[in-house]
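With one protein chain withheld, the remaining protein chains of the complex are depicted in position.
Our next item is subunit A:
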Amino acid sequence: MAQGQMAPGIVAGRLSSDELAANFDDLHPAYAPHEAAVAADRCYFCYDAPCQAACPTDIDIPMFIRQIQTGHPEAAARTIFEQNILGGMCARVCPTETLCEEACVREAAEGKPVEIGRLQRYATDTLMRGGVHPFTRAAPTGKTVAVVGAGPAGLSCAHRLAMLGHDVVIHEAREKAGGLNEFGIAAYKATQNFAAAEVDWLLQIGGIVIETSSALGRTITLEGLRDAYDAVFLSIGLAGVNALRAAGEDKDGVIDAVEFIAALRQADDLSALPVGRNVVVIGGGMTAIDAAVQSKLLGAENVTVAYRRSREEMGASRFEQDLAASKGVKLMFNVQPVAVHGNGSAVEIELEYTSSAGGTLKGTGETIRLAADQVFKAIGQSLAGAPEGLALEGRKIRVEGPGRTSVPGVWAGGDCASGGDDLTVTAVAEGRDAAMDIHAQLSA
């Protein structure tokens, strides 16, 4: 018997397996061929297409949609993969409402863009279902490159370098490749173990070795890598988590949202995963929304996202906010945590209302208490474990042009590098571009 939403405390098995399976099903289900045909027919084949300009990986969107239209989804997939080897994952996780689809002229015309993301999924699924890899490796160049971190930036960089004939070793701190594709993305965006399947498919290019449990700063050093390889690409993401700076942060039940999500993503059996009855998520980005929605889907009774600024300033897009609201998550704006109360374990959270006069955020003094047996911190990740000697910009590794760091022979991209949005698709673009620059230098 399921425990139900009302069971007190942090417990597993609030919902039945059937309910959980339904809750964590695909957010945007795959198109059937007829749906794809109808959706593809809506594309105008724009000149210098604005959707393409809005795609961080610069996919030739009008061309791939036309290829779907003419009955060649595999060719469409190839068009996609030429620019974005993780086009399958991006089709599932890109916030298209703020990227390609926002720029689609049919959004301007009718408020209904061509569904580029789902068409991209249709094409890439079709090709990947066949198990074939669309590219072949160039003749080996004899050059070797170390990639640190097997997230989207690292995988994209490694694939492009391998395709060009270089030998790549990816050093990954975790026991499994994929980065946040595997450990971070909401479960209903990448169902059926897609992240791992995609890595296997990508590795078919050949020339890439992944060494897991190989952590920069622990088992390896940048100097060591620079000596052993012709070039180094750093794509270590943001492994640190920002602190809440509220009293009682150390109580049981207060945890990092990314940790919760990682556990959820790795769980074989969601009914074994504990979740609170009253969950409060602190933060306003995609991570906060994902933690909140997935808590709700696991069966929490009350889930609140508490964000310190206004709705307009929230990092999560309007689409994400509406998604959360539709699942029954309550969104609170202009509140900041003051203290977590409870005797050893969290019971309540105290929030203070804020106002932002002239750009600076101030507490108003008025507070409110919410029942909270589980508090998720989602107030941003930060760079951790970056090697010494690399110039930083803000709190990230400074890069110029296609990912060049301040140290010769070392490139960086993805979330750990300066510039760009922290998105899967941006990481893919940066990995690819750094690979092209590395290739140019190695071939010079």
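Here is the rule we use: a residue touches a chain if its C-beta (ideal position, glycine included) is under 8 Å from a C-beta of that chain, and two chains touch if they have at least 3 such contacts; residues count from 1.
The working rule: contacts and distances are computed from a predicted model.
According to UniProt, the chain absent from the figure is "dihydrouracil dehydrogenase (NAD(+))", selected among "dihydrouracil dehydrogenase (NAD(+))", "ABC-type Mn2+ Zn2+ transport system, permease component", "Fe-S cluster assembly protein SufD" or "(2Fe-2S)-binding protein".
For the chain missing from the display, the contacting residue among A:Gly4, A:Pro50 or A:Gly419 is A:Pro50, taking the whole complex into account. Of the options A:Ala30, A:Met63, A:Val105 or A:Ala215, the residue whose C-beta touches the omitted chain is A:Val105. Touch with the hidden chain on the side of subunit A covers residues 37-38, 41-42, 44-50, 105-106, 108-109.
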